[in-house]
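Structure first, commentary second.
Complex shown without one protein chain; remaining protein chains in place.
Chains here go by letter, A and B, matching the order in which they are written, and residues are numbered from 1 within each.
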Amino acid sequence: MKTSATKPAASRPSRASRSRGPSARELIFGDLWEFDPAPETADPYIRSSYGLFINGKFSPARKGGSFPSISPGNEKKLTDLALADAADVDAAYSAASKAYEKVWSKLPGNERGKFLYRIARLLQDRAREFAVAESLDGGKPIKESRDFDVPTAAAHFFYHAGWADKLDHLAPGRQVAPYGVVGQVIPWNFPLLMLAWKIAPALAAGNCIVIKPAETTSITALKLCEVFQEAGLPPGVVNVVTGAGETGAAVMSHPLASKVAFTGSTEVGKAIMRSLAGTGKKMTMELGGKAANIVFEDAPLGQAVEGIINGIFFNQGHVCCAGSRLLVQESIADDMLTRLKLRMQSLRVGDPLDKNTDIGAINSKEQLTRISELVKSGVAEGAELYQTPCRLPSKGFYFPPSIFSKVTQSHRIAREEIFGPVLSILTFRTPEEAIEKANNTAYGLSAGVWTDKGSRILKMASQLKAGVVWANTYNKFDPASPFGGYKESGFGREGGRQGLLDYCKLL
Amino acid sequence: MTSRLPITKTPKCYVGGAFIRSESARTYAIREGEFVANIPQCTRKDVRNAVESAAKAGPGWQKRSGYNRGQILYRLGEMLEARKAELADAVSLGSNKTGNPTKEVEATLDRILYYAGWTDKYEQLLGSVNPVAAPFFNFTVTEPTGICCVIAPDDSPLLALLSLILPIITSGNVVVALASETRPYPAILLGEILATSDLPGGTVNLLTGFRKEILPTIATHEHIRGISAVANPDERKLLHTAAAESIKRVHTLPSESPHDWLTAQSLQAIANFIEFKTVWHPIGA
Partner (left out) sequence: MTARNRSLKRLVETHGAVDAVGIEERVAKFTTRSIKKTAKLWGLNRAVTMIDLTTLEGKDTPGKIASLCQKAIAPFDLSTIPSVAAVCVYPAMVRHAKRHVEGTGIRVASVATAFPSGQTALKTRLEEVRTAVQDGADEIDMVINRGAFLSGDFASVQDEIAQVLAACGASTLKVILETSELETYDNIRAASFLAMQVLRPNDFIKTSTGKTSSNATLANNQVMLEAIRDFYLETGTPISMKPAGGIRTAKQALHFLVAVKETLGDEWLNNTRYRFGASSLLNDLLRQLEKERTGAYQAPYTFSEADGAY
């Protein structure tokens, strides 16, 4: 296990030269060729403080409240954010409502589309800057924010721009119309991307927005407001209010919101649904998951290993659709475990801004505590824990990639969403048993199937109770591909034709 | 102040990503009262060469993702917007002061964005998963038809030309287009703009010249799989008859009746030049 080394390679003894030599069949992933630190140095242009973005302008919270935002990679303060109270949220909704009545609802679809195209292009121009800001703010490796989060966010705006003048194709035989004003709350795991997933379709459909980013990761949302200004987006069309749970509740329950969209934990989703019961508000929920990643003995094993690793360690496992349960066919379970442990040897944990980091920081102290607690429970309940030895940075919130073998359905680590870099490995004997175990959860967001047999892929896909099934791959996202869950993972979809329909009323 | 002699441009055709004269070296003049420019008088060999360029570009253009094609078309919009004024002048040539050149150019720009927005979406509307009554996963996907030919009218020399070309390339087809015989200049500028748009060379090839010399070659060339033409009754008869020899997909509009190019955009225009492929696969353990 490698860290972003600050010591030069020469001063550390090579693993091969220690006590005994390698046994006949051991591969040495040592420090023969140590990578130097490779810090990303592009300036993220983060202001020392941000106001709320209401009616096209940044302004302080009315009561002047603010709260700091730190970088989980080193615990240093990044900026001060405004704390929006109920009055601020109200002002945001008024701005959205006015913008809708007077401007946005009067624009033809293709003109709305042009704003979205501009936003996509301007974000592409400033991609590097946004990637650095995202990694600093949230803890994910710069490699991921640069190669995945930012380009995919831009793609979402680009894709939805093209729908704005084609809404009459969404529902055959029916006309559609926007809701008017929508309220949205998003989580901290993909701050910019979740923002794009919410804003792009809402705007394409003709709505105006009040949106609250997560309190630990608001920076790229606020930077995107600068892009809205540069793109000439009419004031009030998108309003960003920053704050924590109370602000979020105000956004979800405001009377001017005809529809609300929430992405976050199932627990909070239930609370929101309770509070909105009887109000007639349209809702979509994108909640938690405990996905089963199913590997059959005939799977292309090298690539299955990559898929499993990617499925649970991508973004430190802070992914609602993470492949957090590996269901491996018993006949290859030992082989799989060996291969996984080998593959983990070349994963690098460390500074999110180092270009060679594979696994960055855990988003917050709270999340780190939660992960540690669940991992302790796994050990206490008798599962076998493996973590490759690695030196974690002394400051910041970090957790080593971990795999548990000998896990069963009754273990907490098999049922509860950990939302961290922790894989639980269970076994199965037959396809029916795999389906049974995969579906044995209240969640239903995603699943993976690895096999060389096409008909089996289709059969498994048809029986898995999950909104997204990945076959011989994992964690693939595209603006054209609808994403969302079954059961307690939520309802409604994001992406594609189905996702866009969720932002339209049928006339 | 003494007046300065401007450098006049030599019009060339955009074929295979490069700018060419006709292989016959012939040209014909366009005048607006005074001499304007000599336009390449393309021959059947130029058609043949253009089809070969298109054929080379076909596989690559088809393989690109819809998203990538959409970005390229958007870039075409960016490049064309920057030359709006110049294009409006080109459109007004031969117009007898009728029509509204600026409006035509703006409509062209919006048309480009309209089709740019379709590239990664039409599949979701034209393709399908089909509920057959047997344990098979059955799905229909679309594929581009191949090398298609566009024959543009004399009215709306920019808007009509692009309204015919865009829906065809949206889905991954490649195009050889014949510009208006009497008003070819917008096509000359369009070639330059295509060249700076990231569109791979050979995806769109623009020819100029005399219809009666070129149409028979286009009609009979077996590698041309589709034709989208605005033509008079005799020309339509020629196209449909010759197309029968190689089962071309032919869609024509009558040049003798007016066509509202300002509203000429649709999903159907894309559907006219795609093929449907249906695949069956068992569902079972």
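One rule holds in what follows: contacts are C-beta pairs under 8 Å (C-beta built on N, C-alpha and C of every residue); 3 or more make two chains touch, one makes a residue touch a chain.
Bear in mind the structure is a predicted one, so any value in this text is a computation, not a measurement.
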(request) Specify the shown partners of the omitted chain in the complete complex. (result) A
(request) With the full complex in mind, choose from A:Gly138, A:Pro201 or A:Gly307 the residue touching the hidden chain. (result) A:Gly307
(message) Could you pull out which residues of subunit A are in touch with the chain that's been left out?
(response) 8-9, 14-16, 22, 24-25, 27-36, 38, 143, 147, 298-303, 306-307, 338, 345-346, 355-356, 452, 472-473
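FYI, only the chains that are shown with their structure count from here on.
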(message) Between subunit A and subunit B, what distance separates the C-alpha centroids? Give it in angstrom.
(response) 42
(request) Write out the stretch or stretches of subunit A touching subunit B in their complex. (result) 110, 113-114, 117, 121, 155, 158-159, 161-166, 169, 431, 454-456, 458-459, 462, 479-480, 496-497
(message) Under the stated contact criterion, what part of subunit B meets subunit A in this complex?
(response) 66-67, 70-71, 74, 110, 113-114, 116-121, 124-125, 137, 267, 281-285
